[in-house]
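Missing here is one protein chain; the remaining ones are kept as they sit in the complex.
Chain IDs A and B follow the sequence of writing; residue 1 opens each chain.
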Amino acid sequence: MNGLLQQDVNQETFVLNLGPQHPATHGVLRVKLVMDGEYIVEAEPVLGYIHRMHEKMGENRTWAQFLPNCGRMDYLSALSYNHGYVAAVERAAGIEVPERAEYLRVITVELNRISSHLLWFGAFVLDLGGFTPLLYAFDDREQILDLLESVTGSRLTYCYFRFGGVYNDIDDSFITGTREFIKRLRKRLPMYDALVTKNIILIKRLKDIGPISRDMCRRYGATGPVARGSGINFDVRKHEPYSVYSEFDFDIPVYEEGDSMARYMVRMDEMEQSMRIIEQALDKLPEGEIQPKKAVKLIKPEKGDYYHAVEAARGSFGVRIVSDGSNSAYRLKLRSPTYSNLSLFGEASRGMLLPDALALMGSLDLVIPEIDR
Amino acid sequence: MMATGASRFDLARFGAEVFRPSPRQCDVMIVAGTISKKMEPAVKTLYDQMPEPKWVIAMGNCAISGGPFVFEGQYGIVEGADKFLPVDIYIPGCPPRPEALIEGILELEEKVTGFRRWPRVEAK
Partner (left out) sequence: MLLRKIKEALNSLYEDVQEAPEVPEAAAVEPAPETETAPPAEEAKTEEGGPEQAEEAAAETPEEPAAPPGPKETDYRTKGYHLDVDLPPEKVVAAAEILNRENFFIEAVTGVDWIDDQQLEVVYDFNHFAELCRVVVRSRVDRSNPEIPTISHIYQGANWHERETHDFFGIKFTGHPNLEPLLLPEDADFHPLLKDFKA
């Protein structure tokens, strides 16, 4: 890559910087492009513009003091990140979670997944040039944020989970509000389908753009909707069931084509599946405690290393904890899904037109603070 | 910020909806989020590229003072936008609510024009 950048001026290619400040990069991502006219010869993402030292803070903070950090890594689906960290520590320390708390976790995580996909939908179509679906998607998203705010207290960077459960219980207004919202979204999704998904301009911009093969996904470790859009039937909720996901009946949308349209359809279908999970969870919600009976006072996991993976909105989020028996981690590794997903951008965007590469980047659903951690 | 520009907390009512990608056409720069040491020269360049008169809003705890990422031995972030930029308005919050951003913009309007569009809400 560096060899291509240090070339003499008689060559036809030029270097273009898709700078850290750009409306289409969804955060501070810089992409160094070597272009031949409008075609990309090489693309190299440059990261680190919002590196906030989460892993170092994992060592400097106690187990509980790290909880606010989880919500700030990927602020759009913060509850999945909360879940990953809390579940990893619970596995390490052997803490049991009461059933009602598990159900509440699932309900809130799935609501968060829908709100993350709605924002992705609005921002993606905005990248392609359509301004209106963003406003409609945000309207739906505000309803979810209201529901979650009534339970957790924050709009965006939630810190709702505690070791062994959740910290606040839901009331009837939340349950009725959620059911109302699901009814409402079920009426809105066909509208998005008819106006946006079947729109000839969107189809021409996304179909056969940015093909990612199964082997490429495997070599780069891409997971989540990127892998499911390439025909790999891999979802941590079914592959490696955690929490109470094994009790729900839901499908995993998998599309074979591997182009941006497939990834788009995977996420739209996932919203419907999340609604199914929420309905089943609300029907089956048991009574009970939301924190374990024996209050968790001091967390001191045994020495050793532990790993836990959850399905975040963008892929498989893994937490590796190396513990030395003290009250803070010895090493905390956060395996972020978008990091692996973006690493295939260099290979996948060779020979593409620049607007198509932006469509590919939008379909990968990037949130840069999650990559840089 | 995105939610403030969207349907519920419509920022266009105040004439402030136009977010432009190029700094050459802007009057106000909103520094939202943590400024890492790697990003600092880029933000300074953007500020220098803006034509006068220009104002800066620091949005969020991280832009005000480094926020929750200040710890002993931190190596990566700049503790506040006012370390290298002249900031006019500070909007606290982590993250700030859309209403806070609207209030910040109205404050800036008052600072610039001397005229406050909406009466201030006083606590009784």
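Observations on the model:
In this text, a residue touches a chain if its C-beta (ideal position, glycine included) is under 8 Å from a C-beta of that chain, and two chains touch if they have at least 3 such contacts.
Just so it is clear, the model here is predicted, and its values are computed rather than measured.
From the options A:43, A:196, A:227 or A:296, the residue with contact to the unseen chain in the full assembly is A:227.
When you scan A:179, A:204, A:239 or A:284 for touch with the missing chain, the hit is A:239. When the full complex is taken into account, the listed residue touching the unshown chain is A:316, out of A:178, A:260 or A:316. The chain not shown here is touched by just one of A:284, A:300, A:331 or A:350, and that residue is A:331. Residue-level contact of subunit A with the missing chain is found at 1-2, 47-48, 51, 53, 55-56, 59, 88, 91, 94, 217-222, 227, 232-234, 239-240, 304-309, 316, 318, 320, 322, 330-331, 333, 335, 339-340, 343-344, 347, 372-373. Even with one chain removed from view, subunit B keeps its contact list with that chain: residues 37-38, 73-76.
To be clear about the criterion, only the chains that are shown with their structure count from here on.
Mean C-alpha positions place subunit A and subunit B at a centre distance of 26 Å. Residues 2-3, 6-8, 19, 21, 23, 33-34, 36, 38-39, 42, 46, 68-69, 71-77, 94-95, 97 of subunit B are the ones that touch subunit A when the two sit in their complex. Subunit A meets subunit B in the complex at residues 19-23, 28, 48-53, 56-57, 60-61, 68-69, 72, 75, 119, 122-123, 134-136, 138-139, 141-142, 145, 155-157, 369, 372.
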